[in-house]
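Note that one protein chain is taken out, while the other chains of the complex remain in position.
First chain written, first letter: the chains are A, B and C, and each begins at residue 1.
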Amino acid sequence: MSATLNPIKTYTREQMAARAAMDIPDGWFANLGIGLPTLVSDYVPAEREVIFQSENGILGVGPKPAPADVNPWVINAGKAYVTLLPGASIMNSAESFAMIRGGHLDLAVLGGYEVSQTGDLANWSTGDNEQAPAVGGAMDLGAGAKQVWVLMEHVTKSGQPRLVDTCSYPLTTIGSVTRVYTNIAVVEITPRGFLLLDTAPGVSFEDVQARTGAKLHR
Amino acid sequence: MSATLNPIKTYTREQMAARAAMDIPDGWFANLGIGLPTLVSDYVPAEREVIFQSENGILGVGPKPAPADVNPWVINAGKAYVTLLPGASIMNSAESFAMIRGGHLDLAVLGGYEVSQTGDLANWSTGDNEQAPAVGGAMDLGAGAKQVWVLMEHVTKSGQPRLVDTCSYPLTTIGSVTRVYTNIAVVEITPRGFLLLDTAPGVSFEDVQARTGAKLHR
Amino acid sequence: MINRFVPDLAAALAGVSDGASIMLGGFGQVGQPVALLEALADMGLRDLTIIANNAGAAFGGMTRLLETGAVGKVVCSYPRSSDSTLFQELYAKGRIKLELTPQGTLVERMRAAGAGIPAFFTPTAAGTLLGAGKETREINGRLCVLEEALFADYALLEAWEADRWGNLSYKLSGRNFNPVMAAAAKITIAQCRHKVELGGIDPDDVITPGIYVDRVVHVPEGETAV
Partner (left out) sequence: MINRFVPDLAAALAGVSDGASIMLGGFGQVGQPVALLEALADMGLRDLTIIANNAGAAFGGMTRLLETGAVGKVVCSYPRSSDSTLFQELYAKGRIKLELTPQGTLVERMRAAGAGIPAFFTPTAAGTLLGAGKETREINGRLCVLEEALFADYALLEAWEADRWGNLSYKLSGRNFNPVMAAAAKITIAQCRHKVELGGIDPDDVITPGIYVDRVVHVPEGETAV
């Protein structure tokens, strides 16, 4: 597919995170998945108060500490040292997932392999039987948060679309993704299917449709 | 029935409570129902450490405070002011009932209307439809504690047995009572039925059998 | 900027309307949202469903709510009080409905609502009148009933300390149902004794994180429980 497409300039990982961060309203409670989604917190505009949850039991995660300021008792779900904001609270893992599964988080930002036009998400398994599968909190976050945004490259390394008609990888959740932020576009999941909300600079509707595995609405 | 029986001397309420207290081993965790069972804590031998739970969220309830020492923020499930022992802990109502329902309490001491020979308990409703029924934590305690002891008069005011073949009042729990402490006897519930463990001074096996609505074993 | 504090009781209760289901924190005289309840009674509402351990007991604003006919239904475990027979009288006259639930099931149903558990099995009440009509199943040799999550439109709570994020702490027996209801209601409204700066409650000591709290009104009633 990619061979026949116009070359386009895409967002970097940091720009993808920044683009998603721009859309998080003041006062939201959000959980950021491990990896790329974690970058989102660095780009929330300073005047907005967004409260980040970490599923190991922190509400009110602050930025990474300087090496000299590390508190060895404060880590996030990615096992990295973090800080606590004033107003932060600690809870046990059952309370943390009750918060996630009870629909209290405004937003979960997750990584993804594929998202279908009905909002199905595949992000935990490639179906490879040799490798021991791992799921962590992805299924809980995907099923529990009010909004589920997926942050992923628009196509695979070999150029195959990741926004698809039907997921080919094992599912994480059914119908719960509300929006996808990729390196070329912002796509909303609607009852009609994929709706293009925005593109990276210089990228056209047609560029995005050409790289998307299902009909793109506008 | 009572008209034909030999008169006997019975335990007072305080003696009933003391008789039950005598049998609680050192180190047990116990919940005492409202009313008569509450008296039990006054009679635990001083050398034994028995930890009392109150279902509104206290583990480690201490004795009633002197009026001048009342802490208005410390009440038990009977809404009476109590104290906290050193080592006491506070929990919310869900955690308190998780403790009760999860089988962690060694003992619940409850009041009763009737106990059947298979350990069924009736203690929450007389089946009177006019009166709004109330149940509180009785069904949770009865179903959850490892041992359920019932503290009640051996017969009703009109002389009818309260230890019966089958309960006539609405049930609280099925098959969970392990022992009954009455004003004349201590009766264990066994696979064979009622087993007499002890009597009040001067009371005979025959006296107890005559006041019991099912076969009494010894 | 997040600021859960509202200026007064009226602002705290804005939007509560006829037919609402309302959870009331507190156990006995401790941890009750007394000022919120008084203000609620002043609103002249109808057909409320009140969910609380002692929702049938009359005290302060609760007495007025019951007397004026604002309450159509009560969900509770213990609708009795040593110093009032008001609920009994209304119930006997058929003027109020009662959904009686064992206390542990009541609070576990609230906890389930907050935790995203739509239904759970429990041995409590299995084989009794309070389990009648419910789905039953034997699990690990024990008869269980299926109980559903219990939600409410509003929860009215009393906390000890609160900050602008809505983080709450409680004092001793004042904790009781309050933190559980906070997560089970669509809109959670707390009155607090002490207003503290953000960060004024140690992270290890926050009992109700602000995510569960929508509005906080500062009602410095002093240091006694009622």
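Everything that follows uses one rule, which is that a contact is a pair of C-beta atoms (placed from the backbone, for glycine too) under 8 Å apart; a residue touches a chain by one contact, two chains touch by 3 or more.
Because the structure is a prediction, the values reported are computed rather than measured.
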{"item": "Shown chains that the omitted chain touches within the full complex", "value": "A, B, C"}
{"item": "Touching the absent chain when the full complex is considered, from A:S41, A:S116 or A:T173", "value": "A:T173"}
{"item": "Options B:G111, B:G144 or B:G175, residue touching the unrepresented chain", "value": "B:G144"}
{"item": "Sole residue of A:A18, A:V44 or A:I90 that reaches the chain not shown, by the stated touch rule", "value": "A:I90"}
{"item": "Selected from C:P123, C:P179 or C:P209 as touching the chain missing from the view", "value": "C:P123"}
{"item": "Contacts of subunit A with the absent chain, listed as residue ranges", "value": "55-58, 71-75, 77, 79, 84, 90-94, 96-98, 100-101, 125, 130-140, 143-144, 170-174"}
{"item": "Residues of subunit C (touch criterion as defined above) contacting the omitted chain", "value": "108, 112, 115-124, 139-140, 142, 144, 169-172, 175, 203-205"}
{"item": "Touching residues on subunit B - with respect to the absent chain", "value": "26-27, 29, 49, 51, 53, 58-60, 84-91, 97-105, 143-144"}
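Following the convention adopted for this analysis, only the chains that are shown with their structure count from here on.
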{"item": "Subunit B reached from subunit A - shortest hop count over touching chains", "value": "2"}
{"item": "Pair of chains with maximal C-beta contact number", "value": "B-C"}
{"item": "Subunit A-subunit B separation of Cα centroids, rounded to whole Å", "value": "55"}
{"item": "Centroid spacing, where centroids are CA-atom means, of subunit A and subunit C in whole angstrom", "value": "35"}
{"item": "Residues of subunit B engaged with two or more neighbouring chains", "value": "none"}
{"item": "Multi-chain contact residues (two or more partners), subunit C", "value": "111"}
